[in-house]
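A quick write-up on the structure given underneath.
All protein chains but one are shown in place.
Here is chain A:
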């Protein structure tokens, strides 16, 4: 037996010594790909929106836990997904508010502050624990206060957030959604986000991501989306997709002395010199679609490598495309500085209004009760469509559900689906989800009254007089398209069109966020306890002092003398008045 063991050992040694099985040489098949893309779209108001998308696709099954060798996919996120059984993760950190009415439908909107929604694997037994752990780890990775996500701001939506990736079941108990509207986004969140990119900010489109320019903008939103996708058309195997997106809106109109012309250098104070060497696709799209049927108003320089036409969110769009990987682009000049000039001043009156937009505000007066009003506009000339409204309200605003009214065109509009989960004090927030039918060309007004609760004095955040934020409400809708859309191949089409799955040719998916609300709560005077302590203590001390004196003094009869100062003073007055002296 010993001899056999020795022989086996020898065999093992021999195996270890000989080189590994035949390796594919230079043409080794990559299992992960990176695509990077920048979309520049001039907005009707003269601002410019820049949307970066970096998409890493990895043909490996992250879930098994056996995969631990990372190339383009960042290890920190990969381990997170594997360790906590995450099926889909969407994290957005946003500063500012996307003004849908004037800027139009955003390619990707996120609510102000931090938003996190995660679908877990069915195998995860304790979803709440995994959710807590996940938010803690993410807050470490992104330097954000996501660790403040707890049961008081976490909800389980039933209809609004469907998995965006591959999913075989949609049991909403595996979903968690939380928004932190108070979160401030700044450079310290951008740096770790950039670090997740394979090329960092050293090459490719990411060189434009210069923090001091990005945060000098009207809107900044950075996001991470992780989801499983089909590996190929037959969808027999799963690939994992990581999308890092970043949207900024620059106000070039006011910074450019009233001119709407812009260039890459003006906005980012950098220009593009090359593509990320790891990327299989690196493109810049510039939206040059004519706003009305007239001839083009704007011109871009240098001439684009190609022109791409697509129907995006119900609109026919034309894009000038610069392919950074094409050798032609850098032939003439070493760097690419896309410039756009308007041929004649644009009429702001011809601004198209998006089909679906919304608005929200707090009504009422005083510090006891109030009212949340939401206005949803459907500007489609002849089509009605349903919309799902998700409203999360913290527990300290006590909603009166019986006051919920939905009025469209002066008539009551009964929601076809309603899900309400009442709040529990200090435990969980209110959750209200409704499916509302929006008639064509209408405004729907939703109001609900609330009462403000009194908090314990330790529950107030720093600076409580600033007010308390109520997160944005979420509108999800399949908006009917005026122009029929073609089914597009996800791998071929530009990235900005392919995050939300399109259902059919006649409608497109839109998710909108309304403004966050700032509500004042009755706030006590926080120095009061100390004042009270001081005052009571002084009173007690004075009482004590006189009592003490009373107890310890020895009283004895004083011989009448010439009298003190008081007596002499009294005598002077008496003398003046002509009264007998004391």
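A few notes on this one:
Convention: a contact is a pair of C-beta atoms (placed from the backbone, for glycine too) under 8 Å apart; a residue touches a chain by one contact, two chains touch by 3 or more; residues count from 1.
The rule we apply is simple: contacts and distances are computed from a predicted model.
The UniProt record for the undisplayed chain lists the protein name "PIGS transamidase", from the options "AP complex mu/sigma subunit domain-containing protein", "Transport inhibitor response 1-like protein", "60S ribosomal protein L27" or "PIGS transamidase".
Here one chain is not drawn; of A:198, A:394, A:429 or A:494, the residue touching it is A:198. In the complete complex, the residue from A:361, A:526 or A:544 that touches the missing chain is A:544. Seen across the whole complex, the unshown chain contacts chain A at 1-2, 5-6, 9, 12-13, 16, 19-21, 23, 25-26, 28, 68-72, 74-76, 79-80, 83-84, 137, 140-141, 195, 198-200, 202-203, 274, 277-278, 530, 533-534, 537-538, 540-542, 544-545, 548-549, 552.
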